[in-house]
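Every protein chain of the complex appears in place save one, which is left out.
Moving on to chain A:
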């Protein structure tokens, strides 16, 4: 990876200047560009020894940026956004996700004061209520969009050197108009050196959280999302919990969200525990990630072994949409338009003959189908005989 992992970016300028040579992340550049000059800040600080000690101890974390696994943006040349929103891809991914009501509405222990209500309703009303539940289930399966990471930019509005040194800290001014999205809200930051600038998106999320808090969102990134702590969670199969928390904490174009998701998907790829995310909102983006990076064979094997052949066919379809120039897509185009899912998987095998596991899985599945057919024929003959 190009940039080293940078954490614990302190706001005390002495620390910044000391670590100047080490800090290479964009975070550090932002602070250096827009923070006050060294002289005003250091002289405005309290010179008593006690306070200095205290300030050295409290490391104020501005924000922690961990690098991506797959290059500077987490993605290759193709923009995943429009690929993901392509109706063919999107609908295939939704279909693949599955629909397990037990997993979507699991039995959970209720708090003591909660008393379940029992009602006697007509058949029509029951249908209506069940429809509502289906709607809620579909909402739970809405996939978080796959996007390129955003850029943390801050534009300078004006530079009023006349008030430089007036305050020894930044002033953050927010417009509290209700019914504006967090990106449209007017927020400005006045630096101690007199620069008036717009906030970076990271700052914007944090400041919006102060005044319009989102339940479940924390001000600073939870330790759970640090690579070393994430590993523990992944070993305990808490992938869904991790991803759900990430959805609450970050926006989908947040670089950290993309990093966390990709780490989870990579872990699932290695351990082959794809079923954990089946029938959750994260299955689609996971399948998309594998299709984007051309490593769908393990997921295909899993699907075929569980006899989700339609899903396997959809996955190959997604792959062909993302990589239309690849061999597999061209073979698939030659097939008749009403090609079955199994034919699509075989087309994929033809194009990528090195996947022996997949070949064996397909073989076993065909044998199973044959066996079942023979059994059913035997039963029919048996019945007819009687």
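Some observations on this one:
One rule holds in what follows: a contact is a pair of C-beta atoms (placed from the backbone, for glycine too) under 8 Å apart; a residue touches a chain by one contact, two chains touch by 3 or more; residues count from 1.
Just so it is clear, contacts and distances are computed from a predicted model.
The chain not displayed here is annotated in its UniProt record as "Small ribosomal subunit protein bS16m", chosen from "Exosome complex component RRP41", "Serine/threonine-protein phosphatase", "Superoxide dismutase" or "Small ribosomal subunit protein bS16m".
Residue A:166 is the one among A:101, A:126, A:166 or A:248 that touches the chain not shown. Touch with the chain that is not drawn comes from one residue among A:85, A:101, A:129 or A:158, which is A:158. Residue-wise, the contact with the chain that is not shown comes from A:210, picked out of A:85, A:121, A:134 or A:210. Listed for chain A, the residues touching the missing chain in the whole complex are 11, 39-40, 43-44, 58, 60, 62, 157-158, 160, 162-177, 186, 188-190, 196, 206-207, 210-211.
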